[in-house]
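The complex appears here without one of its protein chains, the remainder shown in place.
Chains: A, B and C, in written order; residue numbering restarts at 1 for each.
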């Protein structure tokens, strides 16, 4: 809710379709939270040894989403090529993390939830890229 | 939604009341997004010179909330004194940022929205602190 | 080197002793890097199960140092009580992480190196707190 209101009250014109922007920013911050939580939940499992790749990708994806969410949230004086590069790299991080979490989704509910969130964020990134043109 | 599901599917027992945890984590990530956006909106205003303190506190609050949201999201092997120190410092950051944004709320709608988000996050931090006991 | 030069060329007067500031900022960013690396090195060990608490504290300390390094680096319009709260919480994170890493220092060289870095950062935080008065 807040992000949508912030974009509506911003003094500069939106750099892309406002709904696509809102969704991408919201999903990036939500995915950063979810991946941070999934890394921690994996760390709390008895079979942590088998979840090493998953934890690593969770941590990468959390960092990718946190940085990208901030960069996309900025509407003043953007460098479009730079913004695009981060949205694109973020979509790649979400896809890699989703693929890994999906492998554990049958055994660990937190991986199933995290994979779904990563897919939503990946889609929001790709939709925003299309909207930027 | 995701954070709530993540906490429900976490293998370790919650370190505090689960509703208070969920709300604090959600508000920390939302406040980090909102403050990042408010710093940027202030930077886009014609009277940016008069918003220097506001931008600085927005940036501090965004960093405070991002770190605290991650630390609170971790339920495995927590160091309670450390978690408490960050929730407490985060509440202080939210309060300072809210007070400054409230000074500009009549002239800048984004400061009004941001101040409200900071107050919600401050309250969520304080409620979680009470629940930890 | 860069941080020292940045503080020397900053338009506003330093908010504390400049050497103490430089050292605290440098150590916070270096400790964030070191703790990120130690969490990852622990994750790559065969006895990862026995390093779960260490990884968790590494991740907390990395987030604590990253946020505190940014907040301390800002010299324009600071809210002193807020800055103090974060330096104090950061010192607590460094101490907790150092204590845990020291438990594994005999078996894992990366934990020994990380514990030493955490102690240096803890000291730099405490020295800066004394200098702020």
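What we mean here is this: a residue touches a chain if its C-beta (ideal position, glycine included) is under 8 Å from a C-beta of that chain, and two chains touch if they have at least 3 such contacts.
Please read all numbers here as calculations on a predicted model, not as lab measurements.
Asks: So which of A:93, A:113 or A:128 would be touching the chain we can't see?
Replies: In the complete complex, the chain left out is touched by residue A:93.
Asks: Pick from C:54, C:94 or C:114: which residue touches the chain that isn't shown?
Replies: Among C:54, C:94 or C:114, only C:114 touches the chain that is not shown.
Asks: In the complete complex, which positions of chain C touch the hidden chain?
Replies: Given the touch definition above, chain C has residues 2-3, 5-7, 9-12, 25-26, 29-34, 36-38, 40-41, 43-46, 62, 66, 69-70, 73-77, 108-110, 112-114, 116-117 touching the missing chain.
Asks: Residues of chain B in contact with the chain that isn't shown?
Replies: Listed in rising order, the touching residues are 39-40, 43-44, 48-49, 52, 55-56, 59.
Asks: To test your reading of the contact rule: which positions on chain A touch the chain that is missing from view?
Replies: 52-53, 56-57, 59-60, 63-64, 66-67, 70-71, 74, 76-79, 81-82, 85-86, 88-89, 92-93, 96
By definition in this document, only the chains that are shown with their structure count from here on.
Asks: In chain A, which residues are in touch with two or more of the other chains?
Replies: Expected reply: 40, 43-44.
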